[in-house]
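One protein chain is absent from this view; the other protein chains keep their places.
Chains: A, B and C, in written order; residue numbering restarts at 1 for each.
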Amino acid sequence: MDLSEMEHLLAFMEQHGLEEFEYEKAGTHIRLKKATAHAATAFRHVPPMESIAAPAIAVPHPPPSFQAGGRERHAEPAPADDLHTIKSPIVGTFYTAPSPDAAPFVTVGAKVEPGQVLCIIEAMKLMNEIEADVAGEVARIFVENGSPVEYGQALFGIRARTGSTAKK
Amino acid sequence: MDLSEMEHLLAFMEQHGLEEFEYEKAGTHIRLKKATAHAATAFRHVPPMESIAAPAIAVPHPPPSFQAGGRERHAEPAPADDLHTIKSPIVGTFYTAPSPDAAPFVTVGAKVEPGQVLCIIEAMKLMNEIEADVAGEVARIFVENGSPVEYGQALFGIRARTGSTAKK
Amino acid sequence: MFRKLLIANRGEIALRVLCACKELGIRTVTVYSEADRHALHVLFADEAICIGPPRSSESYLNIPQVISAAEIANVDAIHPGYGFLSENANFAEVCEASHIAFIGPSPEVIRMMGEKDRARAEMRAAGLPIIPGSDGVVPDEDAAKDVAAEIGLPVMIKAAEGGGGRGMRVVRTKRELIPAFQTARTEAQQAFGSPNVYMEKLIERPRHIEYQVMGDRHGNVTHLGERECSLQRRHQKVLEESPSPVLDAPTRDRIGKQVVDALRKVGYSSAGTVEFLRDASGQMYFIEMNARIQVEHPVTEMVTGVDLVKSQIRMAAGERLENVVGTVKHHGHAIECRVNAEDPETFVPSPGHITAFRVPGGPGVRVDTAAYADAIVPPYYDSLVAKLICHGNDRSEAISRMSRSLDGFIVEGIKTTIPLHRRILSDPDFVAGKFDTHFLDRLLSVQSK
Partner (left out) sequence: MFRKLLIANRGEIALRVLCACKELGIRTVTVYSEADRHALHVLFADEAICIGPPRSSESYLNIPQVISAAEIANVDAIHPGYGFLSENANFAEVCEASHIAFIGPSPEVIRMMGEKDRARAEMRAAGLPIIPGSDGVVPDEDAAKDVAAEIGLPVMIKAAEGGGGRGMRVVRTKRELIPAFQTARTEAQQAFGSPNVYMEKLIERPRHIEYQVMGDRHGNVTHLGERECSLQRRHQKVLEESPSPVLDAPTRDRIGKQVVDALRKVGYSSAGTVEFLRDASGQMYFIEMNARIQVEHPVTEMVTGVDLVKSQIRMAAGERLENVVGTVKHHGHAIECRVNAEDPETFVPSPGHITAFRVPGGPGVRVDTAAYADAIVPPYYDSLVAKLICHGNDRSEAISRMSRSLDGFIVEGIKTTIPLHRRILSDPDFVAGKFDTHFLDRLLSVQSK
């Protein structure tokens, strides 16, 4: 099956507001059905953080041109769904270790416990320790040592230990 | 698969307010279902005349504010689906009779034949006779005697006699 | 000139500053809260940094987050816009300490203008007329007579510790003075536990008129004429224009000169606004100064041709007033209507999804907005959706242009104050230039009957 053709069809459906599309010819049968209107809309936009959703407001649409913007953006990796994400609570510079010569707090594969320091974010000359809020294993580190991070940026992907729950 | 043909079908669906469309012939099977949200959009706009549909162009959406406009508009009665509509081919003033004292060409209930004069539209001091293009019975007269009419405005609703077809 | 500038704001003013920077060839960094992820100030900037959740206190007002963003983006200047951190002297100080130019006056001047009593005292000392009054509590009846004789009737007696109309009396004739003074003291005692009252001249049918000023970092200050901002609802400006329909040329020049002299004395730099009340007799009284660019600055830009935001930035970078602003010439008349996301009758905010958005264009029309079709107006911030500014060769042309522009402005999905502006523009008293700061309340009370 040619998936790029499917992409084509999906774009076509999107463009024309189609919910279902079925086509059969010469032994080929294609049937595409989109999720309901709301889910379809959600599909278009950058996944918002939980705290965005305002009760009075519909789901924010990006301007269609948002993707077209040539602006530099800090990479926003799409964290895998099964990982628990540790996000930056502040703007600053990300450090994996307490000092340039020291060993990193954690590396991929490390087991972590809630409250364990994962990294430091320097902001206004202050070193802010960022702790794990879940027990599990470090599966991904999304940011390179010394990089600037913005608020809400994903730092670590943790494969949570079964039974562990995030602190709120 | 010919997507331009699909575009055509979608335009047809839009025009006739269809939500689903299914077609099967000689091993070809097509099924199209529109999202409900878009059906709602289609519902809002003034039904376009057939000749509007430009091949290269999607069905024109009215600006959402179209209804909000406080502009005077010549009444556009929505002709009943089962009536054949006689539309004005020119801009001018509609007269039901050849002169102020004369009897009207037709009244509701009159039987008409193709080629029979139904009314006069005066434009630039010229009297233009408008003829029936179908045999049947005058079911409705949409415009009052002496009123201005625009191009394409519905003048008469004719209940076509079975078997009669419009001249093209 | 600056290499890279951070805009510590959102909405139309963030875009406004962004445009100025682009014209000056300065790289732009914007900051945004999570609610503004799809905002145009984020889209159009060279870099954008998320600084916090939707609530202002945790994002746009969060000084450490803003400064951290400025540091990681390595900017050399910050423009605060209006509102948020724009008149926060501490923020201006932190910028200085971080070796980032703050586009605005010095922290000291911001602080002075922020303390309204002190600002009034300083401006009086520097030569501006202020509302005559008792200079503090009026201890007894004899003192009340002296004050009344000095400042002239009518006067207002106000409770020193109070507010909300209690312990307040208007005195129009000599005979009323002592009884009113006594009653006010009694009421004040009952309401606020202190009989202390002070006296101030009553400003009847006041008009709010303000001067746009601009100063460089070399001690030079000029003014760019006045704006009439009397159309207010609950002290929120709704419609502004320039010039004022009532100010005559000699008064304009005289007060303008006093304003410039006063601000030179206090060492004012950058853009600012000096606000006056004008009484029915034409007397002008200083009330306060806003030490920042203002929402209604485009009105002055339209009549002078001076780009105030670019001027702010250039002078913060050290350029001299005479090279940036030059000799100010005024041409024609400009009006601004603030289009807010509010119910035009109840003024209940109306955030939400904008489903249709079409701005008017053509000659003499300017629109400053960060809204667009399919945008969301978040509920967290102020309700300004767009500023519609129209210029004409005279007030009459500006009014007719504004009327047709309001008719051609389509916003759907949210309610806006466009219908209110249509009403104002067609009011005969407004058209005649006859109004004061109570005009809008009267107009709205007629409506509600």
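Keep this in mind: contacts are C-beta pairs under 8 Å (C-beta built on N, C-alpha and C of every residue); 3 or more make two chains touch, one makes a residue touch a chain.
The shown structure was predicted, so the numbers you read here are calculated from the model rather than taken from an experiment.
Considering the full assembly, C:S403 is the residue among C:Q182, C:N220, C:T251 or C:S403 that touches the omitted chain. Note on the undisplayed chain: of the listed residues C:I293, C:A373, C:I414 or C:L440, the one touching it is C:A373.
One of C:E71, C:E87, C:E226 or C:E301 touches the chain omitted from the figure, and that residue is C:E301. For subunit C, the residues touching the absent chain in the complete assembly are 15-16, 19, 22-25, 40, 44, 298, 301-302, 305, 307, 331-332, 356-369, 372-374, 393, 397, 400-401, 403-404, 407-408, 410.
Against the chain not shown here, subunit B presents residues 45-46, 48-49, 51-52, 54, 56-58, 60-66, 69, 71-74, 90-93, 123-124, 148-153.
Note that in this section only the chains that are shown with their structure count from here on.
For the pair subunit A and subunit C, the distance between mean C-alpha positions equals 41 Å. Rounded to whole angstrom units, the spacing between the C-alpha centres of subunit A and subunit B is 52.
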